[in-house]
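Reading through the structure tokens given below for one structure.
The complex appears here minus one protein chain, its other protein chains still in place.
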Amino acid sequence: MTEKDRPNQIKISCQNIRKVFIQKGKIQVHVLEDISLAVYRNEFVVILGPGQSGKTTLLRIIAGLEAPTAGRVLLDGQEVKGPGPDRGLVFQSYMLFPWRTVLGNVEMGPKLRGLPKESRRKSASHYLNLVGLAGYEKYYPHQLSGGMKQRVGIARAYANNPEVMLLDEPFGQLDAQTRYYMEKETVRIWETEKRTVIFVTNNIDEAIYLGDRIITLEGKLPGRMKAVYPVPLPRPREHTDLAFLNLRHEIIESSKLLL
Amino acid sequence: MAYEEVKIKKPLLLKILSLASITAFFGGWELIVGTGLVPSTMLAAPSSVFQLFLVKLTDPNPDGSVLAAHVWMSIQEAGIGYLLSLLIGLPLGLFMGWFTVVRGVFRPIFEIIRPIPPIAWIPLCIFWFGIELGGKVFIIWIGGVVPCVINAWAGVKMTNPTLIQMARTYGATDWQIFQKLCIPSALPMVFGALQITLAICWTNLVAAELLASDSGLGFLISMGRRLALPEMVVLGMVTVGIVGALIGLVIDVIEKRLLAGIRR
Partner (left out) sequence: MTADPKKPFPILPLIRNEFFLYVLSFVGFLFIWDWVAREQILGKSLAQPYDVVQELTRLLSVKLAGKDLLGHIWDSTRRVFIGFAIAAVFAVPLGLLMALNRYINALVKPVFDIFKPMPPIAWISIAILWFGIEEASKIFIILIGAFVPCLLNSYNGVRLIEPELYDVVRMLGGKRRDEIFHVSFPAAFPAIFSGLQISLSIAWTCVLAAELVSSRSGLGWIIIQGMRLTKPELVIGGMAIIALVAWLTSLLVSGLERLVCPWRREIGGL
């Protein structure tokens, strides 16, 4: 949890985030407590935790969709006060607009910002290409498989040119094969167009495969930070690599995470 | 880029608005008749409707029955028609959803009957049943049987195919699968049919009574018109609305009780 001596390259900084949900009958759900972390520019950070550990809430707070009960989030030193195009969010359940084509979905961000049609189309096509869906422009979401839908989701977030990409268990609804494939694709896409990435998952192998650093959360509410693991392995990584397995073992032991 | 304002937008103000709206509605209604803006031959003020209500609690004149008798008659007709719709429509729909032979035999008839508005049957019914109970029950039934069949059928069609395959690997016969798998799976849709069938039955009841009856709420309404008594018309309409809503509530409660164990 110590910040390195590269202070001017910190992209996102969370300072003592606490989140308490107050329901009408005063039943409080204490979801997050004392979360302080820093994410560096173009770093791929993975937040790892089992279900119900508050990680989605943390991501939503960084995204600006929820307000922290205490603490704040800084993006490039500026406090985050709400959602915005400088952060892109990829949802676990894709959340594509069913009434728009694939192209229509991807160009949604630029469209909302008022960019002219030509440059929108070009940008959208570029990102569809990047995620490997060139040629599917005219398809509707219901005609696509889960993996393809998520790729559209990623392209849509990317096409809006955000500085930070936030991904909320994006592969949770995919089968194992597709999931492996998407992990590889994610690394490829990220290495082609680098952004700062915060990736939330409950899958330890996924975390080690993808991240530069892994931040683990406690397994019970309120979610607190447990440990931070740098992952100095070179990419592309191998699940069966000794270093990979060692790290895996270390994380499991200290977190007592269920496989 | 501000945070979405906490969504508790002054609930008090909203309640006041609702109250004000209803008051304005009734007040305005009373006023436009009271001041003669709208002649009392065309519309009755809420106050005179209420007066008539009180009168009709005990006075069978001028239409022939006390209010309660009309309500009871309507409920009877609707109730019988409704139950018949359920008893015939639901099993039929379930069978049609699963058994090809049943579907093959009954579907053409169903598809022919379905687009005919139930009211269109009234002249035939008058011929067959006169203006007795039977005719109205028939109309209500023919309107109500349709959503029952459709919902039960859809419910069976929505049975999880994986479960069906699994049952087959255990050697279950068609009939067993139907009994033990399709019917339970279809229950949510079947319960969905209860409310919508009721609404349809109630609507058709009023129509049937308007045209071919000598008692009941629909009759009360048309009597009001014939006697040029708008209070009676409005009283009838309001009673129809209230009784319909109440029955709907009862069905809702029953449904919740029965579904307490079954999760979608």
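As written, the chain order gives the labels A and B, with residue 1 at the start of each chain.
To be clear about the criterion, a contact is a pair of C-beta atoms (placed from the backbone, for glycine too) under 8 Å apart; a residue touches a chain by one contact, two chains touch by 3 or more.
No experiment lies behind these values; they were computed from the predicted model shown.
Contact with the chain not shown here comes from a single listed residue; of B:Lys15, B:Lys180 or B:Lys256, that residue is B:Lys15.
In the full complex, the hidden chain is touched by chain B at residues 4, 9, 13-15, 17-18, 20-22, 25, 41-43, 100-101, 103-109, 112, 115-124, 126-128, 150, 153-154, 157, 202-203, 206-207, 210-211, 218, 221-222, 224-225, 228, 230, 233-234, 236-238, 240-242, 244-245, 248.
Chain A meets the missing chain through residues 63-65, 82-85, 87-89, 91, 93, 95, 97-100, 108-109, 112-113, 140-142, 156-157, 160.
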